[in-house]
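Note that this complex is displayed minus one protein chain, with the remaining chains in position.
Every chain is named by a letter (A and B) in the order it is written, and numbering of its residues begins at 1.
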Amino acid sequence: MINITLYHYLIVSSVLFCLGIFGVITRKNAIMVLMGIELILNAANINFVAFARYGNFGNSGQLAALFVIILAAAEAAIAMAIVLNIYKTFTNINIDEIDTLKD
Amino acid sequence: MTESVLIKLALLILFLPLIGFIVTLLFGKRIKWLYWFENSILILAFLLSAVLAYFKLTHFTDQTLISEFEWINLGSIPFVKSIIIDLGIMLDNITVLMILTVNIVSLLVHIFSVGYMKGDKRYNRYFSYLGIFTFSMLGIVLTHNLLMMYVFWELVGLSSYLLIGFWYEKKTASDAAKKAFIVNRIGDIGMFLGILTLFLTYNTFSFDKIFYQISTGNLPFGTEFGLTVAGVLLFCGAIGKSAQFPLHVWLPDAMEGPTPVSALIHAATMVAAGVYFMIRVFPILSGDALLVIATIGALSAFIPATIAVTQNDIKKVLAYSTISQLGYMIMAIGVGAYTFAFFHLVTHAFFKAGLFLGSGSVIHSMHHEQDMTKMGGLRKKMPLTYITFLVASLALSGIPFTSGFLSKDGILAGTFAFGSLTGYWYFAAVGFIVAFLTAFYMFRAIIMTFHGKPKNKEKFEHAKESSFVMAMPLVVLSALSLFFWYSLNPFNPNEGKLLSSWIKTPEISVPQSARYEFMKTDDKIINKENLEEVTYSNSYTEAIHHAHYPTLFTSASLALLGILFAFIFYQWKVFDPNKFAEKLKPIYLLSFNKWYFDEIYYASFVAGTIGLSKIISMFDNKFIDGIVNGSALFTKNFSAFTGKFDNVVVDGLVNMMAYISGMFGLFFRRFQTGKVQTYILFVVFSLIILLYIFR
Partner (left out) sequence: MTVYDITFYLFALITLGSAFFVVTIRNIVYSAFFLLFTLFGITGLYVLLSADFIAIVQLVVYVGGILVLLLFGVMLTHKITNVQIKSGTLQIIPSAIAVIVLAFALIKIFLSTNWKTFQLTAQNSSVQGLGVLLVNQYSVVFELLGILLLIALIGAASMARR
């Protein structure tokens, strides 16, 4: 008898989500922020797949997860390009120092 | 060839010129040879339309093919039945013949333009405009509903505007374009009201559905008068587009455009769209509406014919003759000679296009000289142009063995029969007088242009026969002005396939009581196979039959008389036309000044608008300004008082408020760190608060 239910997966994903948020908020380095975003996306993905499995939705949930992975790849590529540009302009990638929007 | 193939073929023909337009417009500036693309598209469209016409006329002679789809479904609205707007095309014999006509004339005009417009700096632009015109004209022809008809109607108006004003650097050209557009609008408003009247009553734009509803006795506003009003309003569109009296003033000015454009748009196709529209809605025109139409048509046939007699600009003569011939067609519809109206539309398209292209050839070789008093003797220099122009003129004058003779004779017989059945003889009288005048002014133009001695030696020396691309269309069009294409018997058009089996008067939807007496369906013959007899009682057919030979001889002899007079006055100079004009000075001036229509319109409408504006501006200056000034004085004194109050009390309050806001700003400024992460932290906090509230 399997004792693992949908709730277990949901708890894992919500904790992972909050860790991702924590990473995004606290880290100075832009690349670390990106890692936090990846964690958030993965948390969402776990939810997709778990609901698909327990909710008897067939394969559509997995397909949504697949699409999220594709989007994450695109997002990572663009974000890295932006980071490189920021590095060229400011010679560092600490986002707390990049606050020219304020002035 | 099945029905769906024919429909697809028609759609292909419709959209080919649009492709040509888009491609030529987009890339015409870079790629110089692109006008050949537009031309080859027209050749393709012509071949396809010939195929379409052949199969439709031989295999589906008596069928009307309709292809439609539901465009907008507004569902059912309270108090109104369900509203569904369909788009679609309709193919019947008239449609395919019209497509063929439009494509032939359009193709020949394209080819002619290759020579005529050579060296123009907007060469490709010109061809793209011709493309959009052809597209929209085919749209008018193919549509099966009033909405698309109106859309394409405006599109031909647009392309006409673009092409009249093609040489917009010339002030007269841009003015003429504006005039054409505005005058057309006046008619189109009427047409739009008519369409809305029908739509409000029947909740559909489709011809066949409207016809069916009317034939079941469901009338606009529930009365026969409503039907008449709808018909006359629709006819307003035709008045504007076909340049009928009293909105005919734009067409002569439109001759400022390039001559091939005048041939295509302002002679053969677009101005005939009004007639075509009337042919389409013929089944819903009540007897009263038809009488209005016939009267307008007769006036438009007569007045411009008298004007054309005295004009000296070769294109103006042709323009007035176009209005006059369109008046003939409208009159033919008005008296119920439906088939002959369409027949004359087709024949007129060919010979009038031929005349315009011929005049274009003359104008081209005379280096854009249009004044006939400076021409003369060109017969020897330009023999081919002369012969083709002569053949087309004979057709226009209605001389036997030409196409114009067949169709004009049919219309005259129709008016004659109408007179004998109803007692309204003046339509026939106008028809015969105009036939005489037409022959007279056409041969006056020919003699002044091609005969006699050259009046301008220098230009005459330079004149030469046009090149092949310009001569070929002339030859084709003058060949199409001969009788044998339409009927092998040069004296009886009814023996040709065109009138005997292809074009038939449609079933009329109007209630019996609202029809002409002779159009009422006779119960005894309603079961017969022949549609012609179902629609009209035998009396009209018989009357036309009886009128055929008398009108034939009368019209032919009147035309010959007109030619004779032209020769007497201008060739042999038995009487001096100038002295003759001197004797009839009032009449001459009336005609020469175009019955003062432009002046009247200027004095009444334009000056009226300006005068009204002046009165209003006076009112503005004296009355409204007085009020404004008085209140200003009051305000000034009042504000002096309030100013004091402001400075002390209000400013103090405002400054206090500003100080408080400044404090708040300083406090909240700390939250605007410019750092994304701080903002995200705020978002998370807010999320928690939201979760707490909505838990």
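In this section, contacts are C-beta pairs under 8 Å (C-beta built on N, C-alpha and C of every residue); 3 or more make two chains touch, one makes a residue touch a chain.
Note that the coordinates shown come from a computational prediction; the quantities given were computed from them, not determined experimentally.
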Positions on chain A where the hidden chain makes contact: 1-12, 14-23, 25-29, 31-32, 34-36, 38-39, 42, 45-46, 49-50, 52-56, 58-60, 62-63, 65-67, 69-78, 80-85, 87, 92-94, 96
Touching residues on chain B - with respect to the absent chain: 677-678, 681, 684-685, 687-688, 691-692, 695
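One rule holds for everything that comes next: only the chains that are shown with their structure count from here on.
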In the complex, chain A residues that touch chain B: 21, 24-26, 33, 95-96, 99-103
Of all residues in chain B, those that touch chain A in their complex: 672-677, 680-681, 684
